[in-house]
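The block underneath contains the structure these notes are about, expressed in structure tokens.
Every protein chain except one is present and positioned as in the full complex.
The letters A and B name the chains in turn, as written, and every chain counts its residues from 1.
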Amino acid sequence: MSPELQEIVAALEENMGRVVLGKRDVVRLCIVALLAGEHILLEDVPGVGKTLIGKALAKSVDARFARLQFTPDLLPSDIIGSSIFNAQSNEFVYSQGPIFANVVLADEINRTTPRTQSALLEAMSDNQVSADGHTYPLPKPFLVIATQNPFEFEGTYPLPESQLDRFLLRTSVGYPEREDELRVLTSHRRGEPVEELRPVIDTAQVNRMQEAVRAITVDDSIHEYLLDLVEATRRCDELQVGVSTRGALALYRAAQSLAFIEGREFVIPDDVKRLAVPVLAHRVIAKGFLHGNSRDHLENIIQRLLGEVAVPQ
Amino acid sequence: MRRLHHMSISREGLIYLAVMGVILTAAIIRQINLLMLLYGVLAGPLLISWSLVRRTLKGLDVARKLPKTVMAGERFCVELVVTNAKRRSSFAVTARDEMLRRESGAKPIGTEVYFPYVPPKESRAATYVGVLEDRGAYDFQPIKISTRFPLGLLRTMLRIEKPQRLLVLPRVGKLAPQWQRLWKADEDAVGGPRRRGGLQEGDFYGLREWRSGDARSRIHWRTSARRQALTVRQYERKRQLIVTLVIDLWQPEKPSADDRRLVEEVVSMAATVAAEVCREGGRMFTMEIVGKTTRSVRAASSPQALEESLKNLAQAEATSNDRLGAALETTFAQLRAGANVLIVGTRKLTLDDAAQFPQLAARPDIRAWVGRAATLTPNDPLWRQLYRRGESP
Partner (left out) sequence: MRIERSLQVCSAALSCIGTVMLGVGEENYTLVVVSIIVSVASLVLCDRLRWIQINNLVSNIASVAVLIFAVVLAGSKESDQRVLIMAELMAHLQFILQFKAKTVRNYWLLAMVSFLQTSVAAALQTGLAFAVLLVVYLFWALFFLGIFYLYREQLRHSGDAAAKLKPSRRNDFVSRPASEGMLDGASREFSRRMIGLAFGTLAMATLLFVAVPRIGKTGWEPVSIVETRTVGFSTEIKLGSGGQVIEDPEVVMQVRFFDYRTDAPLQIDGDVYMRGTAVMEYADGNWKRGNLRPFFRNGLPPITELASDQGLIRQKIAIEPLSRNVVFSCYPAFTDRVEESRQMFFHQPLLGQITRVEPLRTKRFEYEIVTPAFQRMRQGAIVPSFRTIYDEEEFLDMPAARDGRDPLAGLKQTALQLVADIPAGNIFQRAKRLESYFRDSGRFQYSLDPLERPQGVDPVEDFVVDRPQGHCEYFAGGLALMLRAVGIPSRVVLGYRGGQYNVVGGFYEFQQLHAHSWVEAYLPPSEVPLDRLMETPGLIPPAEKYGAWLQLDGTAPTSFSTTAVANTTWSHIQQGLDYVRFLWVNYVIGMDSARQFESVYGPVTATMTEVTKRITDRSFWNDWRRRAAGGLRALATPWGALLLMLGAGLTFALVRVMTRFRRRSTDVRKGPTKRPRRMAPPTEEFYLRLERLLTRHSIVRTADQTPREWALAAGGELSELAHTRSAAPLPRRIVDYYYRVRFGNRPLDAVEHSEVEQALVTLEQAMTPPDKPQRR
């Protein structure tokens, strides 16, 4: 791997870390998603910096950035754009929606109607938008950072399970440590620091890195380990639906990406283990009527399964 | 957490004791020292297992992991984790976990879970799966862990108090399609500028291509003709559907089995309606349960609201006191215009009967609701058309 790319990754991480205080893990996961060419879902209570993280990443990449604030009255066309009748030319002209950007921050995605949600999710999975019978490709790289409030809060439309797996990983942010929180207070003395961030990486570099990530070596034993894990979720009694093949592939890509970020040319079992919970937990459905969607519950199950599957050595 | 030790002798142990007695008697009567030796060899294991069987349970603790909520008739899984804090392993530990439905007077129900081996300083988990038929709050009894290790002659039991409660939500059944259509008609986001129930229609928002399911009346024909493709008008939705559900849990003073079944059916129906309403967002849901205690839920429709409703329904109890009149009075008084009111109950109601509901008759401001509120009881023929009871998965 060229040390140049390596430096850029480090710089990106460092840049984000400057505003996102005490959340190195989350930052790293965001970069994992970016380099894997997939999307990330941040889930937590309001006010812990979900949006900040998304903004920080967007600002650090020299790319087109769009922010979508999802509300109950947001319509699909607000996202993907719509055809407007041009009176002069006497025809419909497609005007692109905000989704045509490299980094899209989809804030509070569960506050909008399922119909609007699905418009976004379709775009995410296909990397293209269809409108009025035409297909418009989305720019590369294309990263959606969605945030959502846990659905225990009122006034939300939970994302359907079937669509959750469009996200590479789902993670919570969590409250910062006390000292980090103190730093947050002091750093905000003069305005919002995130606004002062300078981009450290451009889209071309991101594309090159994404290609490099796919070249990361994965040993056969890691394949086995990964499949063992996936199989364990399918055999698990507490789960109704285990991890799909798409999920397995996602874990594979994410592990490659993490290895790249950590400067390795090969995936190690630790990568898989580290990523299993954020990558897999939202791809399984627990048994039972109501507690099935609880993130803690699912993450606990995955964590337990990790303890049961033998690690290659 | 209180622990109680209990030691008893098993059936095998009794037989063993009897054999020991026979050998001792034979040894004494025939005065044979080798039989005496045999007696000693027999007595040794019994005496030592007396201490071993105690030590096997020493340092053991049990934790129970419950699902957050369980539905009646739905399979659920309880995990028992036995942790061994001592420095020796424990073998063959059985944990008996029982739960008792509140105020039912029935016997506790439960099962045994077997832990063949719990290594020192480690824990082992085992699960049991079960189905509870009846909704309600179940209190877990102390977990009884017992063992007969090493030889099965003596048995020790340890009662570990782990007070926990499991709320079994009422069954959620299915509503017939016609019911769904009834509700859907009111809430379609692409609704026309019809005036209904004092609701104002949203402003015109824009045009978009036709999708299946859109009402034909929304098609903007002129644009469609020009574009050679169906195009519909979109309106911004402003209105919010308000659903108010009143559940009347009345039963005679000495209820028969049929009366009880009726109550359960009503609760189940209410749960189904609640689930139906809350499944999709953007509505205002109010539920009033009129039973032994009056419980109410008011929330924007959300899974949270559903959970809250089901929890309340789970614990609702029928009463022979008639409080429906008073409850309806307050409910109707708070209703906003445009609300849909449904009263589900165990008995046939005639709301405009002044004798039965003097409160309603006396208040002219709410009399309008009396006419608009729909009532439904299990004995209505419509009930069976609309509602199908959920089957056990």
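As a convention for this text, a residue touches a chain if its C-beta (ideal position, glycine included) is under 8 Å from a C-beta of that chain, and two chains touch if they have at least 3 such contacts.
As the structure is a computational prediction, the values presented were derived from the model and not from experiment.
**Q** Among the chains in view, which touch the chain not shown?
**A** Within the full complex, the chain left out of view touches A, B.
**Q** Among B:38, B:326 or B:361, choose the residue that contacts the chain missing from this document, as touch is defined above.
**A** B:38
**Q** Per the definition of touch given earlier, which of B:109, B:137, B:176 or B:361 contacts the omitted chain?
**A** With B:109, B:137, B:176 or B:361 as choices, the missing chain is touched by B:109.
**Q** Which residue from B:63, B:151 or B:361 sits in contact with the chain not drawn here?
**A** Only one of B:63, B:151 or B:361 touches the chain omitted from view, namely B:151.
**Q** Out of A:126, A:179 or A:219, which residue would touch the omitted chain in the full complex?
**A** Final answer for the missing-chain contact: A:219.
**Q** Which residue, B:66, B:132, B:207 or B:360, contacts the hidden chain when the whole complex is considered?
**A** Considering the complete complex, B:132 is the one touching the chain left out.
**Q** Pick out the residues on chain B that sit against the missing chain.
**A** Given the touch definition above, chain B has residues 19, 23-24, 26, 28, 30-41, 43-45, 47-49, 52, 75, 82, 87-89, 91-92, 94, 109-122, 124-134, 148-152 touching the missing chain.
**Q** If the hidden chain were put back, which residues of chain A would touch it?
**A** Spelled out for chain A, the touching residues are 217, 219, 221-222, 224, 228, 237, 264-270, 273, 306-313.
Operating definition for what follows: only the chains that are shown with their structure count from here on.
**Q** Averaging only over C-alpha atoms, locate the centres of chain A and chain B and give their separation in whole Å.
**A** Distance between chain centres, rounded to whole Å: 35 Å.
**Q** For chain A, which residues are in contact with chain B within the complex?
**A** 72-73, 75, 77, 82, 85, 92, 113, 132-133, 151-158, 237-238, 287-291, 293-294, 297
**Q** Quick one: in the complex, what on chain B touches chain A?
**A** For chain B paired with chain A, touching residues are 67-71, 74-77, 127, 129, 169, 172, 189, 205-206, 208-209, 223, 227, 229, 234, 236-237, 280-282, 299-300, 302-307, 310.
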